[in-house]
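Before I ask anything, let me first share the structure, which is written out below as structure tokens.
Take a look at chain A:
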Amino acid sequence: MIRPVLLIALPLFFAFLSPIIGIWSKKGVRYLIIFATALNATLAGILLLEALQKPVFDIIGGFQPPLGIVLMVGPLGAIIAFIINLVAFAISIYNLKVEKEPIVRYSMLYLLLVMGSTGMVLTGDLFNLFVFLEVTSIASYGLAAYNKDKKGYLGAMKYVIIGSIGSTFVLLGIALIYSQLRTLNMLDIAARIGTMDPYVKIMAFTSLFLGFGVEAEMFPLNTWVPDAYDGAPHPISAAFASLPAKAGVFALARVIFTMFSFTNFLWFVVVMGLLTVFFGEIVAYTQKDLKRMLAYSSIGQMGMIIMGLGIGTTLAVEGAFYQMIAHALGKALLFIAAGFLIYAARSGKIEDMKGMARNPLIGIPLLIGALSIMGMPPFAGFYGKFFILMGGFSQGYYAIIALFLAASIVEVAYYARFIKIVFERGNESKVIRPDAATYVPLIILAIIIVVIGVYPKPILTVLQHVGTFIAGGA
Partner candidate 1 sequence: MDLFTIVSIILIIITVITAIIAAEMKDLLSAAIALGIMSLIVSILFYMLQAPDVAITEAAIGAALSMAVVIFAIRSTERWEK
Partner candidate 2 sequence: MKKALAIVLAILIFIVFALAFVKIPFGEKMSTYPHYYNPITNQTSNMSLPQHYLTYGKNDTGATNMVTAIVVDYRGFDTLGEVTVLFLASTGVGSLMYVENKVKKKVRRSNAVVETGSKLLFGFIILFGAYIFIHGHLTPGGGFPGGAVIASAFLLLYLAYPKFHAKHEKLSVSESIAGLTFVIVGLIGLIIAGYFLYNFLPFGLPTYLFSAGVIPLIYVAIGVKVGSELTAIVDSMMGVRE
């Protein structure tokens, strides 16, 4: 039996240990981080199997829930934690390509970023969620500026300002809830949410929604996204798209379903989601820079997830979760590939990358990732979009579906343009072979995308529990 707290305690232990190891061997710290994330992914996998039987509650400090903190892991939380740690493991291999000093500090920040995102997913306590949000965002600020160039500082500075506004909103929301209910446990809040004053309740919901919306890249709060993704080291761009963003959107789901128990159509959330989708996809179409294009595409995808959560039917939320999984895998893959392409072309512009992906070790995973993000049938990304669409369709929101499809077509257009350029003939002399630290994570991620796309049954079995999640369960 695996205790969920180990997923948080062990990375912390390794992170605190790494400065001591770093005195003797910097290389040792890099491999320690890979080991730690691999261990975490394994533990998360075992935890998922356990959580499928029944939700796991881990009481911390021996005090019963509203008194102390409790970790609450249902099947959905477990699978998101598993995917986060799996992707973190793949990216930690790619981390070997980072040369810039101080590498020990970089590794610690990365491991704690993983820990914070995992904690946000596992926790069952509102204030604890805020603490992990802080851990995640402060680790991200440090990593976003790690390159120490103008782009990095600009992105990190924007992220710091918007991120701290978001954290303040979360804290205000928590203060409002605590002042009325005198509790911080999510299930306790859910049980007594009806006794709150309606105005305070709406204000608390709005504050929490906007606050977590910063991490979830929601429309008016996502101006940091392109700059931070663009300025960060390549592995960190991949990590941003798949770790804090997924944890943030899961926190949103917790706020909407577990705590505030909204079960039907939430127009506010859907409108925000749609605006996010449109903003992301249309701006992405105009981008000439590869990493910025991927960042805007990431915004669009996050918008789809938020929309799925807002539609609120079982099918749509199932789609949103499938999309979270597919996007975490696909976008991490694309950012790693982008890192290689930028290295090979010595430029971030898409037009300079003619034929750079013609080496099969990089080309095939890149193609799989792009097709999956576009939502092509045999790959993982298809089911997410399909379920969100069907969820909206069954409720008769035809206008929303039409807009959603239009945005998807824009997405297909710019990915197709990108693929056409990187696979173009000519320029064969310049094509270089990626090394193991690049293609191993790419292949790992590509295999998972194909497997869960062709054989989605295990994921669908887990996602069957969406019904209980919407009803306010773990």
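If you want to know what made the cut, all candidates are chains of the complex that A comes from, given by their letters.
In the analysis below, contacts are C-beta pairs under 8 Å (C-beta built on N, C-alpha and C of every residue); 3 or more make two chains touch, one makes a residue touch a chain; residues count from 1.
Here the structure is a predicted model, which is why all the values come from computation and not from measurement.
Candidate 2 is the one, among 1 or 2, that touches chain A in this complex.
Put simply, chain A touches candidate 2 in their complex at residues 3, 5, 9, 12-13, 15-20, 23, 57-70, 101-102, 105-106, 108-109, 112, 115-116, 119, 127-128, 131-132, 134-135, 138-139, 141-142, 145-146, 148, 172, 176, 179-183, 185, 187-188, 191-192, 195, 197, 199-200, 203-204.
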